[in-house]
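This is the structure I have questions about; it appears just below.
For this view, one protein chain was removed and the others were kept in their places.
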Amino acid sequence: MTLRRTILKTFAGAGLAASLVMPAMAQEPIRIGLILPMTGPFTSTGRQISAAVNLYVAQNGATIGGRPVQVILRDDTGVADVTRRLAQELIVNEKVTAIAGFGLTPLALATAPLATQAKTPMVVMLAATSVIVDRSPFIVRTSQVVPQISGPFGTWIAAQGTKRVITIVSDYAPGHDVETSFSLAFREAGGQVENIRVPLQNPDFSPFLQRVADAKPEALLVFVPSGVGAQFMKQFVERGMDKTGIRLIGTGDVVDDDILNSMGDAALGVVTAHHYSAAHPSAANKAFVEAFRRANNNMRPNFMALGGYDGMHALYEGLKKTGGQGGEALVEAMKGLSWESPRGPISIDPQTRDIIQNVYIRKVERVNGELFNVEFHTIPNVRDPSKPAR
Amino acid sequence: MSAPDLAAGTLAVRVRASLVLSRRWHPAEALFWLFAVAAALLFPRQLLLMNEIAILALFALSLDLILGYAGIVSLGHAAFLGMGAYAAGLVALHVAADPLLGLVIGMAASGILGLITSPLVLKGNDLTRLMVTLGVGLLMLELANALSFITGGADGLQGITMGKLFGQFEFDLFGRTAYAYSLGVLFVLFMVARRIVHSPFGLSLRAIRDNPLRATASGVPRNWRLAAVYTLSAAYAGAAGALLAQTTQFVSLDVLDFHRSADVMLVLIIGGAGYLYGGLIGAIAFKFLQDFISIFTPQYWQFWIGLFLVLFVLGGREIIHGGIKAILVRLPFLTSGKRP
Partner (left out) sequence: MALLTILIDGVAYGMVLFVLACGLSVTLGLMNFVNLAHGAFAMAGGYVTVVLMQRFGVPFLWTLPAAFLATAAAGWVMERTLYRPMYAKSHLDQVMFSSGLVFMSVAAMKYVMGSQQQIIQLPGWLLGRFELFGISVGRYRLFVIMICGALALGLSWVFARTLFGARLRAAVDDARVARGLGIPVGLLFAVTFAAGSGLAGLGGALGVELLGLDPTFPLKFMIYFLIVVTVGGTSTISGPFFAAMLLGVADVAGKYLIPQAGSFIIYALMVLLLALRPDGLFAKAKT
């Protein structure tokens, strides 16, 4: 206890000293630690988010209230204890005001206690398991929550008259979340559902698809990490399952905008639910997509990029309100923020610090020679349904 | 006493004398440990990284015990790291938050796993052993994923809060306690390992490594010795795992992942196997290099690590080792303890 108190005192002392000399050091930058998987199997996550963060800073200026903003990027390679160590170093050594990033659920969960201990706001820009925001009062999420999308999707699919669905999900936490929340909503609406889980490192889906072909459901819901989705889709078509009347449905991860266009005709007609499509019809989105593509060698932004872009927006707006101050004040300032994002209207739930947003039902279509997820139905202002509204 | 007995007696005496001599401390060793302690004061910003290095060093030391001294190659050592980490994490979560208790249980759990799997590495050539150990490692990973009601599956083991070390020192944000704890454990276990490899048991292991046929013919129970050292090594890896779980207060499936086994192998090869310090030096080089490069180029640091490895094998090692020798020659007091 004594040691901890000393440290807290040191922290408080440092903070006090900093605020006393503040006028003299007006140029002391606001540092934001950005921790992303830039190497390893989840590289594309890091690439999308860091590109979006850079774009936001470029568009909105690298100063807040006269103080320069400095984003410090670190690569956690997708390994949880590295994420935690980097976050700890950023907090202790670089004195960052906030940490952001977190591409996978375990990475966010490993860091959460640290955010509480150091009272550092932590903006989750991608990890989507429901439980994350409960693990620290300093966490704010700007990406999506798995049940937020697959729950309403289950209800909607049932409302279309579909009775029997098989789900195939990757055997890891977000996959389990999709399976549970979709099945729950779909059963409640009177449907029948069967669940299959596939290993995360799985190159060949044919055995699982064969099982589905044997069972002949009306629709097959799939959730696999975004890169693997293309593989899945091709094998689905290759087995001729698109012709047997089994509809392929899923969350937007499978038809990730980043690679959708290269999936080819296999993806045409796939119906998914998600919170963002690069084809979202709004002026804000059009400008965003155009700027993003220009800055990144014509790479198309996907939902991950949006998590990073809106995460930066939440931080910028929060920091403007607090005058550059971090800690609890910054979290408070971010609570209840609402704005028009490229994905549509979104807000930060003041109670759960989680995102509230529209969920769109989309279909893959060819637009101007490129494949896009075209939105045709909107479920407005969806909260995480697994948590009761207070 | 008959003549052969007498000769054996003198041989035993000679061997014992040489073992005693080899146990003697070299001044450079003392310098090494002094520096490890001083590093805590010299680089207060790097304590967390240094904690990771100490843990990796212990992990590499455990691999050195089987690779350097018994010639058993392994690509699945993460199985023991993970076992220790999960055991220590579960103890902290469900039994008691005392770090030392977790450490002991972590070591014991991994040691038992090592004992059970040791028959698998007694047979076959290097490649077979690589693959069998790899297979065991992958099986452990699959198992931990399947037993998600115990391990937390892909989410990892959440909510571990460690008690104070000796009831006194809390694990702080700066990593002071963490580094002191890990370094302390590393030092104690290193001393034990040092004593073991310079004992008749260690000598018999090297005999098996260098010429299994001859060792067996001279009455060394090859299988039992190998099983014993494999178990010991597993327990050491378990200790590293326990330290990792306790100082990060988190365990995820990643501790069992293949890249852990591969990394530790690289670390040991960089440092050199078979003299105990190799793992330690390798861990320092590997981690600093990785951390240093990844700050400059978070996306492409692997390239430079790869280039380093290639150049190292292609001739860089001779240059580095030559440089160290040259320095040692210049500083005669460092080599004064050197055996003739």
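As written, the chain order gives the labels A and B, with residue 1 at the start of each chain.
The rule we apply is simple: a residue touches a chain if its C-beta (ideal position, glycine included) is under 8 Å from a C-beta of that chain, and two chains touch if they have at least 3 such contacts.
Since we're looking at a predicted model, the values are computed, not measured.
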Which of A:I196, A:L268 or A:A329 contacts the chain that the document leaves out: A:I196
Of B:A12, B:A96, B:I116 or B:L307, the one touching the omitted chain in the full complex: B:L307
If I consider the whole complex, including the chain that's not displayed, which of B:L100, B:I196, B:L266 or B:A285 touches that chain? B:L266
Contact residues on chain B toward the hidden chain run 67, 73, 119-120, 123-128, 130-132, 134-136, 138-139, 142-143, 145-146, 258-259, 262, 265-266, 269-270, 273, 299-303, 305-310, 312-314
Give me the chain A residues in contact with the hidden chain, please. 39-41, 43-44, 47, 171, 196-199, 201-204, 206-208, 210-211, 213-214, 227-228, 230-231, 234, 237-240, 258-259, 262-264, 299
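Basically, only the chains that are shown with their structure count from here on.
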Distance in whole angstrom between the CA centres of chain A and chain B is 38
Sites on chain B touched by chain A in the complex: 45, 48-49, 52, 145, 153-156, 158-159, 169-170, 172-175, 177, 244, 248-250, 252-255, 294-295, 298-302
Could you pull out which chain A residues touch chain B in their complex? 1, 3-4, 7, 36, 38-39, 43, 46-47, 73-75, 79-81, 84-85, 88-89, 91-93, 105-106, 109-110, 113-114, 117-118, 129, 131, 135, 171-173, 176, 200
